[in-house]
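Would you mind keeping the following structure in view while I ask a few things?
Showing chain A:
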Amino acid sequence: MSFFHWLATGSSNGILLEQEKEPALSKPFLPFYSAATLQSQSFDPGCSADGPIGKEDLCRVARLAHIIDERDGNLLADKIEHCSAQKISVVCADAIDDEPYVSSQISPLLHCRSQVVEALTWVADALKADQRFIAVYKNMSSLNTKIPASIEGVPVRRMEGRYPMEIRAFRALGDDTLIIGSAALLHLYRAVTEGRVQTTSFVTVAGNCVTSPCNLEVTIGTPVAQILERCGLLREPTYLIEGSAMHGICVTDPENTAVRADTRSILAFHVDRQEQLYNCIGCGRCIEACPLGLNPHKLYQCVTTAHLNKATLLGIDRCIGCATCSYICPSRLDLAHTITEGKRRCASRKEPADR
Partner candidate 1 sequence: MNLTFARKYYRLLSKTEGILYQNPLLALGLALPLAVIPSFSITGAVAISLAMLLCFVPTVFLASLLRGRFSTAGQVIVYPLVSCLLLIPAGKLVSWISPLIFDTLGVYFSLICVNSLLMFSVGQAQKKTPFAALKLALRQWLGATLVALVLGLIRELTGSGSVWGVTLLRNIPRLPVAQMAMGGFILMGFFAALCRLIHRSILRFTIKSGAALDAAALAQNQENSQGGEDR
Partner candidate 2 sequence: MNPLIHHAPYIRHPESSRTVMSDMIIALMPLFCMSFFYYGPRVFLVGGVSVLTCLLADWMCSLLLHQKNNPRDLSPVVTGLIITMLVPPAVALYVVVWASLFAILVAKAPFGGTGHNIFNPAAAGLAFSTICWSGQMFGYTSAMQRLPMVIDETVRFVQGPTAALKVGGISRIGLTELLLGNFPGPIGSTHTLIIFACLIYLVARSAVRWYLPLSYVAAVSLLSACYRPFGVTPLESIANELFAGSLFFVAVYLLCDPVTTPKYRISRVLYGFSAGLLTMLFRYYSPFELSAVFAILAMNALAPAFDCFCEWLMPRLHPLPAPAKADGKGGARS
């Protein structure tokens, strides 16, 4: 950015998050199966892993194995079928774990490399795509494992960007790219070679209350409480989160909350209560952190004092909910939640006017 541009905008394109992926990333993922996985019946894949696999065969196998892509929770079979509408020239294996603590996509990639690459090659050949690559997040520091530049001939592309630019990094790739999660590719390999149905998902268990953070391969449907028991808690967590630390959902009932196919992490945090009692000091860090150049400080004031017209004028509709402002606020205010609530209220106020 030129100097004048930097001076004239409020923001600085997002923030760098401390990734803190160790020690979970370097340890191989551990199995935590229940009876459902151990007693699941295998099916006959109907195609050989040695030769090329056609698109219909792949779809059939994926549907029989009920493979769900952990990136968005869609069936892999549906995704491959929809590709017939458009020419796909690039297939990408998504191992970007851009949120802190989460490494449930990189871990199967690093510890089952040939299998994931093999599955990626099958998909690429079936869709007649010229290029394949593996996408990994660049801004991870202090790792014990080195991420190689290419895995079995497939280039590993480091996606660069500050949080939340990764969303835009994928948008920049174009319409002809198919992106599949690396864990889904591993399940696809297992389905084709051994006829295994997907009964597990990869989950990172981390946080400052967990004794030893690790990646687990967990049977889908296991309660969160059992997983935490298996990993061990240092102390009573203040809150449990399912999903990522920036966007996850607070778990209030761990006994009855189960792991799904697109649960990527379970985090247990203990936080200092006293740190939540500050007033806004007007430091302006939220304005510098907002990737869209909005003014979260003023929007927060407008929403809390119910000046929703002014909030609309300031552009509350453009907020993408990345929660960067809340992260960086030194007074620990709930900026993102308040602004999202205000956005919802503005939208509901406008709808009756439209009718």
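Candidates were picked such that all candidates are chains of the complex that A comes from, given by their letters.
Convention: contacts are C-beta pairs under 8 Å (C-beta built on N, C-alpha and C of every residue); 3 or more make two chains touch, one makes a residue touch a chain; residues count from 1.
Quantities reported herein were computed from a predicted structural model and do not represent experimental measurements.
> Judged by that same contact rule, which candidate in 1 or 2 sits against chain A in the complex?
Every other option belongs but stays apart; chain A touches 2.
> Flag every residue of chain A that touches candidate 2 in the complex, lowest number first.
6-10, 15, 17, 71-72, 82-83, 86, 88, 100-101, 170-179, 238-239, 241, 245-250, 252, 267, 269, 273-284, 287, 293, 295, 297, 314, 323, 326-332, 334, 336-337
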